[in-house]
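The structure that follows is given in the form of structure tokens.
Excluded from the complex is one protein chain; the other protein chains are retained at their positions.
Labels run A and B following the written order; every chain starts at residue 1.
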Amino acid sequence: MPETVNGIAFALLALAAIGGAIGVLFSRNVVHAAFWLLEVMLSIAGLYLLLMAEFLALVQVLVYAGAVSVLLLFVVMLTLRRREDAVRPLDVSLAAAALAATLGGIVFAALSRPWFASRAAAMPAKAPNIAELGEILFALDGGWVLPFEIASLVLLVALVGAVWWSKEGDE
Amino acid sequence: MDYVLAIPLLPALSFALLAPLSNDLRNRARWISVAAILGSLVLSVATFVSVWSDTTALSEGAGHAVEGAAHAAEAAYHATFTLATLGGVPLEMGMLVDSSAAVMLLVITVVGAAVQVYSIGYMHRDERIGWYYAVLSLFTAAMLLLVLADNFLLLYMAWEVMGLCSYLLIGFWHEQEAPRKASLKAFLTTRIGDVGFAIGLFVMFATAGSFDYGVVLGSAADWAPGAALAVALLLLFGAMGKSAQVPLHVWLPDAMAGPTPASALIHAATMVAAGVFLVYRAFPIFEAAPAALTATMVVGAVTALVGGLLAAVQHDIKKVLAYSTISQLGYMFIALGAGGAVAGMYHLVTHAFFKSLLFLGAGVIIHAAHTQDMREMGGLARHLKTTTATFTVGALALAGIFPMSGFWSKDEILTVLWHEHHYVTWAIALAAAFVTAFYVARLWFRVFTGPEQAEELHEAHNEMLAPMVVLAGLTAVIGFFGPQIGRVLGHEIPWPDPAMALGSTAVALAGLAAGWWAYGRRSVVLNTRSLKERAGIAYDVLAQKMYFDVTYQYFVVEPYVRLATVLAVFDMRRVDGVVNGVGEAWRRAAGVSWTFDTGVIDGAVNGVAALAKGLGSAARRIQTGRVQAYQRLVVGALVATLVPLLLWIVLKGA
Partner (left out) sequence: MQVGLVAFTGLAAILFSLGLYGAVSKRSAVMVLMSLEIMAVAVNLNMVALSRFITPERMTGQFFAIFTMVVSAAEIGLGLALVLAIYRQSRSIELSTMERLKG
């Protein structure tokens, strides 16, 4: 049973994600596209839950759905002069499509290799929980403390940079 | 007696010092030349004294004069060294001082010194006086070397150098045309003789195997008669060129275009005497070929007479003296040819002194009268006392009047002729003596008597008069030293037979009288047209210099010039053709090279640049500035990399 639920849940979420992506790409209205992106983020969060990565699902919602999408919306609004400008013609590029398809195909083909398939038959039942994630994260040996600190620095730099660039005028 | 080496060396050094200087410096340094010759004079006197005492001792010891002319006294000094050997022919430099050399040394240095001192005054206003003295020095050095040489090759080399100096001195005033032509004529004419001389040297070497006097002269008696005759005649030919014997005499009158003191030295006393000296030196070879001796005598006789006759019709005072020299040289050749080599040498010595004296006097006369044409002269005796006195001494010597030196030496020659039974020649010589006296008188009366035709006549400076006085003194007394000279030279020079003496004096006086009759008795300017008319065709022939020059011009000079021109044109065309051809070929080659350079090399360079530019332009198109283009490129590259990798994985079945 759980497998079937898994299967249906996966199918739904996958479709939602793909559909959302298509929505981002092929909607004429920029604002609509931004919302479709939001929808994609949420779908991915769901998928994370299916993969029993609860912390990640949470962060996904917080960061991507909450901050990034909103930020994108803000910028979309700010760069619109008139309401009508939101509607844009579709940019269709066959070259890009071909390129994308090719790359996608390659990745797909590579990941379908027996090497993966043999391991991938079933999802392992046991998965660590958030507490264990925290422990591994902050473990003194073999932990992720250093990247953690660097990551915070990166965010700080990004913050400063963003503030600087968004300044108006000569100040 | 090693100081002998210094005798030719001093003047040579003088030349070496003066020649490379600038004109200005040279002019101021001309005293070096005078000093050099005075030094050589002193040394020559010492040498002569030394040789004289040797020969005196020898003959006293032997009890009688040593026989044989040229191989007379033992050499007082002999030093030699080989400079180089070219193909088996040794080039030897050596000094031989024997009696004849000693005598010649004295003659050359005395006359040379006199001329150089005289030139101080005569040439003092000339701009190139320095060069004049330099060439005089060189000439003197060459002549001294010639008489001191111990082998015929060295003699020949000095001979040639003298020829060069003669060319330089005759053509000294090369700004004018006459000196230029005259110097060339002199050089070329003597050159013809020199060719004969050279061929004679070849035969000599082929026969005797050496040029050394000792070897050649010692073996001469043993040569094949043909060889001896050939060598003797060829040497004679060379001597004829240098000593202006007929038919190679034509250069000497023209040579009077040079400065008078130079003429005094070269064309009266020394260079022209070199031919006589050559025959004297080579006498054993001549003795081995009696026909050559006869030839010498004949040449001398013809020359003596022709020279005298032509002298009688010249208007230019210097030309009179020139032809006179030719004639007197003829006398010397007569003497040599008759076997009286010492007599010939004796006449050479006396002639050197009185002829140079006459030339120096002529220089003063010309300077005073401002003309060389005797027809425009007159009455100089009243104004130029010293010159007149000295000139007269020389003139009497030339005419052969007792007690001047010319009398003694000329008589000696006549004596030799008579003794050797050459009566015809003796007669010719006597006739020539008559003519000589005639033209001497002609000259003297024209110049010194009669009305003056020039405005101012002043005497020369002392430095010009002093040498003349010295030479006049020598001329006056040297005749009395005949026997001494004979002893030194190794052959007796006896006092002349009274009959001979009276006979020759009579002839000479007759000549003088004829001259006086034609030219002397006048108070007005002389008009000789009547005389000339009476002489008729004889005069015309003589006036034309016996057609020698004309003949040479027509038969030799003009055809040669024509041939030379044709060859020159032909050569020029060919040479031009070649040069142009080479130029053309070079130009083409240069063109090809240029094409190659521009086409290939430049092309390569430009091509590389163009390629870089083209590649750059092509590559540039990647930089569109558009982000998405870059993205596509990156992804495309990635895809391109991954596809083969994937295929590999698939095939490997990983």
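The definition used in the following text is that a contact is a pair of C-beta atoms (placed from the backbone, for glycine too) under 8 Å apart; a residue touches a chain by one contact, two chains touch by 3 or more.
Note that the structure is predicted; figures quoted are calculated from it, not measured.
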| said: Can you list the shown chains that the omitted chain is in contact with? | reply: A, B
| task | State which residues belonging to subunit B touch the missing partner chain. | result | 620, 622-628, 631-632, 635
| Tell me, which residues in subunit A touch the chain that this view leaves out? | 3-4, 6-7, 10, 14, 17-18, 21-22, 24-25, 30, 33-34, 37, 40-41, 44, 47-48, 50-53, 55-56, 59-60, 63-64, 67-68, 71-72, 74-76, 78-79, 81, 88, 91-93, 96-97, 99-101, 103-104, 107-108, 111-112, 116-117, 119-124, 126-128, 132-133, 136-137, 144, 147, 151, 154-155, 157-159, 161-166, 168
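One rule holds in what follows: only the chains that are shown with their structure count from here on.
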| message | Counting only Cα atoms for the centres, state how far subunit A is from subunit B in Å. | response | 123
| request: Under the touch definition given earlier, write down the residues of subunit B that touch subunit A in their complex. | output: 632, 635-636, 638-639, 642-643, 646, 649-650, 653-654
| subunit A to subunit B touching residues, read off their complex | 95-96, 99, 102-103, 106, 109-110, 113-115
